[in-house]
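Note that one protein chain of the assembly has been removed; the remaining protein chains are unaltered in position.
Chains: A and B, in written order; residue numbering restarts at 1 for each.
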Amino acid sequence: MNGDIHNFFNIDGAIVSALSGILPAWALVIVAGLIGIIALLVFLVPSQLATIWIERKLIGRFQIRYGPNRVGLFGLLQPLADAVKIVGKESITPAGVDKWVFWLAPIVTFIPALLVYAVIPFGPNLILADLDIGILYLISISSLGVIPVFMAGWSSNNKYALLGAMRSVAQMVSYEIPLVLSIISVVMMTGSLKIGEMVSFQADNLWMFLLQPLALLIFFISASAELNRTPMDIVEGESEIIAGYHTEYSGFKFSMFYVAEYTNVLAVSAILSAVFFGGWLSAPILDLLPAWLWFIAKIYFFFCVFVWIRATLPRMRADQLMGLAWKFLLPLALVNILVTGIEVYMNLHPLLISFINIALAIGLVAGWSELIGNRAVRNERRQYIPVVPVVR
Amino acid sequence: MVAQDSAIKTQPIVINMGPQHPSTHGVFRLRLVLDGETVIDVEPVFGYLHRSKEKLEEERTYLQTLPITDRMDYLSSMTNNLGCSMAIEKLANIPVPERAQYLRVIMAELTRISSHCFAQGMQLQEMGAWATPLMYFIREREKIIDLFEMVSGARLTFNYIRPGGVSQDIPPEFIPACYKFIDEMPGYIDEYEQLLVQNEILRSRTMGVGVLPRDLAINSGASGPVLRASGINWDLRKQDPYLVYDRFDFDVPVGQHGDTYDRFMVRMYEMRESVKIVRQALDQLPPGPVTANLPIVIIPPPGDAYAHIETARGTLGFYMVSDGGANPWRFHVRAPSLINLTALREMIIGHKVADTVVIFGSIDIVLGEVDR
Partner (left out) sequence: MTKELDGLTAAEIVARSFPDGIVEVLASSIVIRTDLLAEVARYLHDTPGLSFNYLEGIASVDYIDYFEVVYNLVSLEENHSMVIKVQAYGREKPEVPSVVSIWKTADFQEREEYDLMGIVFTGHPNLKRIMLWEGFPGHPLRKDFLEFDHRNIAPAGD
């Protein structure tokens, strides 16, 4: 295999083929898998530090302050300092907790976060396991995320944690549905559950965000709800329930939740870029950069979008959040599936589909929110200069 | 509220929100009884910051009482000094020079803006806006504190307004700096309104939440923006003008619904009105002395006096009794933060946990004043 950086992920294949004469077949599979996992960790561990730095720096800029700028150049070593600090902290196990579950939850929380990366295509051949049911695997793994949250909340013997865990279950179960339905319409277009094939479909046609703008919107909102990030971070809404499910966690156990959150955000950004924004495909003119770099750039772009939203919006209330899922996202996702089905059945030209769907998305979002949204709240105008007669 | 007839047996849970909690503005405790997420009972518990200031004041001479009032409502120390000074002046019949009265108005209104800035920022913080609005509001508050530092040398506990006037005249660079600030401020308020008021999440979080009905507002002794948001046009600056407030042209914003949104907006508009007052006061600022000639130890005749002013949080009253000695015999404070909480139970019950902190924040208390 050549050592071209555009394709250097075939090094895995090269190593495996070099070893094929020496090792038995089953060992080759293990070696290939291990190389893949190491490659993933090589991406993930620096990404953890980078995302934490980017988030703190960006949020700082949004909040008209500098963000970390003392440790290292531009505060680049701040995440490392944070990590050292947090590991050095006392890991408190409060009295009355369910010890087994309490200790297990931070470990369990990391597993789905990591498993998701198995099917994320970083480049044409750069995918740990291009499963036939890739997207299905993705959804099922990501819905496992609720279990450690509930474990943590339940075992903590803390009412805030319990409230957070209960909210988490309600929220995740609700948002799972529009999330899956929005993906279904994408799958109907590509005709494959394989994520690699989804990307190649976008190479042949338009990128999916042009074909399925409504699905993108629904997926984006549902995913950010699943991630528990503002405006939907009711699970750990710090001004209400302190820190929600991880109120009682400290030190390294807390950092596991923290790291898992960023891993999850990166994973969702990766799915967004793979499914809707052409994965490793480059923008039409800029072919010079290697495919994997394009993909990583897209991931970081969407991560910044998440940070932007987090820095901007206030939090919604639990019942309003449920209302958004069931009254707004779910019907829209169903309509989108119907329309996509008709389009696929009639075998329309992609450009036409794109036009129809963009118009549909704008119309539906505007119309539906006018119809069922809290228009009264949105349009209410109030007077504040005294109209009430002045007291004598 | 608790489902009695359903097959599932439920049990209300009791949560102690505070004394250590991110949204209790210090050390305050709300004992919430929850049915799921709905609050079915709430009891405020005070006293974690109690320093028995009223007793401390009795040990001090009249001039020495002022630094302690600074530390009650630490977000608007200037107006605390003002109320205390006015009560002492009333007790001892001390005249105040006109220039000092204007300076007092300027300081009081700047204090109102800075206090409202903080209140609005914290309100958004409690809605979960992750500190961004707070930082923007604090940017303006810092500018006001710079102005205060210019006149008093301090940044939190100013101790600038004294019985008989103010401690010293303003430095010459204060007036241009203050003009610069009030020229900029309306633009910033426009920016906040643009960014926040039309935000649908904010509107749906606040509209119809924590309604304080008109009659209850009066009966429970609410004051300040909390009272005015409930539709009562009662502002001591208009209804019982003190200092030289009757010489200025300003409006008193009044809400109609008494919900959290109205309280938020009333504060927003009050900032604009305060800017107007400061500008007029600066324009009219007369020359002259800034303090009356006073003995070092003020010894008022026996008797009692009550002075009240409109601070950012409401009616702040000082009731002083003199026995003819150098120390006050009794020094009572009518603390708006404490009394505004009287109707808290009625405002919160039936709402969600998430609304509790928003309603609580919309009352805008300062724990130093609640517990004293």
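Quick note on the criterion: a residue touches a chain if its C-beta (ideal position, glycine included) is under 8 Å from a C-beta of that chain, and two chains touch if they have at least 3 such contacts.
Treat the numbers as computed from the prediction; the structure is a model and nothing was measured.
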> In the complete assembly, which of B:Arg99, B:Arg162, B:Arg205 or B:His308 touches the absent chain?
Replying inline: B:His308
>> Using the touch definition from the top, which of B:Asp35, B:Glu54 or B:Asp169 touches the missing chain?
In response: B:Glu54
> Among the options B:Leu134, B:Val166, B:Ile339 or B:Ile365, which residue touches the chain absent from this view?
Replying inline: B:Ile339
> For the full complex, which residue in B:Leu195, B:Val321 or B:Ile349 touches the chain that was left out?
Replying inline: B:Val321
> For chain B, which residues lie in contact with the unshown chain of the complex?
Replying inline: 46-47, 50, 52, 54-55, 216, 218-222, 232, 234, 236, 239-241, 304, 306, 308, 315, 317, 319, 321, 329-330, 332, 334, 338-339, 341-343, 371-372
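Here is the rule we go by: only the chains that are shown with their structure count from here on.
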> So what's the Cα centroid distance for chain A and chain B, whole Å?
Replying inline: 43
>> Quick check: in the complex, which residue numbers of chain A touch chain B?
In response: 59, 62-65, 159-160, 163, 167, 230-231, 233-234, 237-242, 310-320, 374, 377-378, 380, 382-391
>> Under the stated contact criterion, what part of chain B meets chain A in this complex?
In response: 13-15, 21-23, 34, 37, 124-132, 135-136, 139, 199-205, 207, 231-234, 238-239, 251-257, 261-262, 265-266, 269, 352-357
